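Pasting a structure below so you can have a look.
Rather than the whole complex, this shows some of its chains in their spots.
In order of appearance the chains are A and B, and numbering begins at 1 in each one.
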Amino acid sequence: METLSRMLRVHPRAKETPVAHIGDALDALSACIQICTSCADACISEEHVHQLRRCIRTDLDCADVCTATARILSRQSDAISELVRQQLHACVIACQACAEECQTHAKMHEHCRICAETCRHCQEACNRMLGEISSSGTIPAESFESVTTLP
Amino acid sequence: METLSRMLRVHPRAKETPVAHIGDALDALSACIQICTSCADACISEEHVHQLRRCIRTDLDCADVCTATARILSRQSDAISELVRQQLHACVIACQACAEECQTHAKMHEHCRICAETCRHCQEACNRMLGEISSSGTIPAESFESVTTLP
């Protein structure tokens, strides 16, 4: 969003923060919040809702985690780097889990297909942000290979 | 957002709900949440932050009310009409109050000018939604003339 980019640039402390990808990440997070909230509601309305329980759960979790992440990223003053990094990390995992679950219903339900795509896009935007703020560049790949279910 | 419009149309109960303005309202709410959160943080970072106390408050309130409103509007299944109406009503008031307060700082702070404009746009979008779902068409004008401060 153009307005958002302008907003980020006029912040009194804009020069001190790495804003290059923040705008993209915030746009992706906004879209993901809306689409996940909508997908959960669409799943609840499907005839075979009992097959979509896990999808509803991952949708709701993803919307909640993205909401917190977007609020923290929007703040350019005095960020706690370790918090930004961990919250982005949680967000990447939430987006990945939701994308994977929605993908399994993508052929049956168009809303799940759109949601999977939107979550993947958000996951990538958050990963780019992580790469930008993290000295190590990226978060360890092994963290993402084991998206398992409790218990 | 194009993706969001597609999402609203593929909802299993899309035909039953008045979707004409929902997409516009959700886009306006998303933008308002981001801009208000950012404006609050920019105000906190200004040298004369003590002059912006009320603005920070209206920014934070507006972001919170818009967040609830967007989540409710995103759901197309079994909406409680009276709740949608009242939450939109609260949102219109929050946007108006924030726009008015930000406007008083618009010449001094560009972030307040952008925020005032974004809130006005969101207020209008919510008002159109209200007009669409309400049999009475619009909410009473007198509700908006008395945006007063407690206590």
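Keep this in mind: a residue touches a chain if its C-beta (ideal position, glycine included) is under 8 Å from a C-beta of that chain, and two chains touch if they have at least 3 such contacts.
Keep in mind that this is a model prediction, so the values were computed, not measured.
J.: Quick one: how many copies does the complete complex have, if 2 are shown in place?
T.: When the whole complex is considered, it contains 4 copies.
By our rule, only the chains that are shown with their structure count from here on.
J.: From the mean C-alpha coordinate of chain A to that of chain B, what's the distance rounded to whole Å?
T.: Here chain A and chain B have centroids separated by 22 Å.
J.: Please name which positions on chain A make contact with chain B in the complex.
T.: 1, 3-4, 6-8, 10-13, 26, 30-31, 33-35, 37-39, 41-42, 44-47, 63, 67, 70-71, 74-77, 109-111, 114-115, 118
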